[in-house]
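Of the protein chains in this complex, all but one are displayed in their positions.
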Amino acid sequence: MLRTLADMMNQDKRFAFGFTVMLILVALAFLSLFSPHDPRQWNVVPRDRPPSTQHLLGTTSTGQDVSWQATWAIRNTLLMSLIAMLSSRVLAIVIGLLAGYSGGTLDRILMTLTDSFVILPLLPILILVASILKQSLSVVNLGILLGAFGWAWDARLIRSQVLSLREREFTYTAILSGMSTPRIIFREYLPFIFPLITATAMNNMLWAIGMEVTLAVLGLVSLEVATLGTMIHWAVNSQSILLGMWWWILTPVVICIFIFIALYMLSLSINEILDPRLRVQRMTK
Amino acid sequence: MPFLKKYLLPRIVQYLVVILIGATLIFFVPRLMPVDPVQQTLEKITIQGAFLDPDAIEQMRATLQDLYGLKGGLGAQYLTFWKRLFKGDFGPSFAQFPTPVMTLIKTSLPWTLGLLVTSTLLSWLLGNILGGLAAYYHERKWASVLESIAMVMRPIHYYIVALGLLMLLGYAIPLFPISGGFSIGRKFILTWDVMLDILKHALLPALSLVIVGTCTWFMTMRLLVSNLMAEDYIVYAQVAGVPDGEIAFKYAIRNALLPQVTGLALSLGQIFGGALITETVFAYPGLGTLLYSSINAGDYNLMMGITLLSVIAIATGVLIMDLVYPLLDPRIRYD
Partner (left out) sequence: MDVLRVQDLKCFYVVESQGQQREVKAVNGVSLNVKKNQVLGIAGESGCGKTTFLKSLLGLVRPPLRCLGGKVEYIGNGKATDIMSLSKHQHKELMWEHISYVPQGSLSVLNPVRRIGDTFESFIGAHMEPSTTKHQYEELVCSHLEALGLPEDTLRAYPHQLSGGMRQRVTIALATILKPHLILADEPSTALDVVVQRGVIQLLKDIQEEQQNTIILVTHDMAIHANICDRIAIMYAGKIIEEAGVEEIFSNPRHPYTQYLIGSLPRIGDKAHRISAPGSPPSLSDLPQGCSFHPRCPEATDNCRKEEPMLTGIGGDHRVACLSLTRGDFNADQAQVALDQ
């Protein structure tokens, strides 16, 4: 496991970048445990201070330390996207496997449903839902809500992978040797679609974080919880751009950009391992 | 006609299902929530407007229930909901009572549509052409430079890109107006000045949409075309001495555009969401900003109206693209 990791870091710079950035972010998230301040409390430090040795990334107009606030925000945002990713994985795997394996009418019904979720403009629907839930949208609830909406595209991919697996020799061998359907699915298929699940998982986390930021800047999540989205919300709504408090607005924005790029690089890299055709192209370059 | 049965029918069914699922979600989700919008609105009013006697509150509750379509049992409510939907009646806006939601949407829609259609078409064309060329000439220096740019920009979310552009070109180097769709106080008549003004205001929002879109299409197109490079018909054309530019456009890009049309149809909803959020950053007077103000005002009717209309519009857009697709792919047309 550690060996493959080291191999991948060596082989693919994008993987190395993504992995390192994520590692640093996780470390920063853990730093929040040592935070001297409660992230919900206002006016714990002097207000509107630029970066200094005392406050590495300055302080906000709400009297909070930006650097400590950022560690909480990273922690909560990663946690939220992880919950969203895991819950949407369950839906995507179950629906994708079921549709791909069963075929026929069930497949058609499930795929029509899936395609509908792909086509639907999720943002306004999520806004509608979030505006009703608003204050109860904690990190966990938001994660589950996003998970409930963000499974469709991946279910589609998993289904098409299963369709191609179904035509392969070992499926017939398994069926003929009397293996039960759940056993075929979990023993024979899951290992094959696992890399696909990881690659799409990264993209799903990316999507969830983007959605979180969107909903937060619209003021549709519980705003006292520090996340990257709520940090941006407070910074923008307190006119930090106009007041030239660049440290306040840029910190969450830059962290977001790093997370986005890191997750995307990881998914690209994993996708390539998935598709040998791409690997050959890169080698011959 | 097998074409009708195999191609057209499933797509029309899909169209109806999308609208059915979307509308049903919009109907049920608020009703499943532990929050009562009527109660919420009433509380808001009682907090704002001093004292109201209990009778008046009860009367208001009844009116609100009627407005929100909350009268009667769930089945009856659902029926009313569809009846209103068919009539295009989304009820009155609550924040700007009694203006119908439809009227508000109608004034905002052209702005969003104009922004969305131009930026989507532009980024789709730009991203596909650049991505296709970068894949075809992958050994050239400029191709890898373009790829690196697109790879880094691609994952960044619409909101962040818009915010970045706003900070950079609105504040740091103030080249463009930072908000609105036209200068305040301008009369809305069709002259060059007004057009130029509108264009100037649209530039930043459009630019952020085009940046994200172009990079997205670039990355998928690059992948598609580099997978096509080993196709027999491309190698055959190369052996035959057909000029590279011609092969790149008429063989590689032309063929990879087909899945990209499908891709465009499937991501229309996401692009639309991106446009909404971009509008709020620049206070562009379209649906996104309308939606934002309806959130702030707690105007559920308006929110529901916008959401419902988006579902119908996106589904229709996808259907239209599905209907156009056979014109581009002879294999579907003639089989």
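To keep things simple, chains are lettered A and B as they appear, and every chain counts its residues starting from 1.
Following the convention adopted for this analysis, a residue touches a chain if its C-beta (ideal position, glycine included) is under 8 Å from a C-beta of that chain, and two chains touch if they have at least 3 such contacts.
What you see is a predicted model; the values in this text were computed from it and never measured.
Only one of B:4, B:32 or B:239 touches the absent chain when the whole complex is considered: B:239. Contact between subunit B and the absent chain runs through residues 231-233, 235-244, 246, 250-251, 254-255, 258, 328-331, 334-335.
The working rule: only the chains that are shown with their structure count from here on.
Across the complex, subunit A is touched by residues 13-14, 17-18, 21-22, 25-26, 29-30, 33-35, 37, 138-139, 151-152, 154-160, 163-164, 166-167, 171, 223, 226-227, 229, 265-266, 268-270, 272-273, 276-277, 280, 291-292, 295-296, 298, 300, 303-304, 306-307, 310-311, 314-315, 318 of subunit B.
Within the complex, the subunit A residues that touch subunit B are 14, 112-113, 115-125, 127-129, 131-133, 136, 206, 209-210, 213-214, 217-220, 232, 236, 241-242, 249, 253, 256-257, 260-261, 263-265, 268, 277-278, 281, 285.
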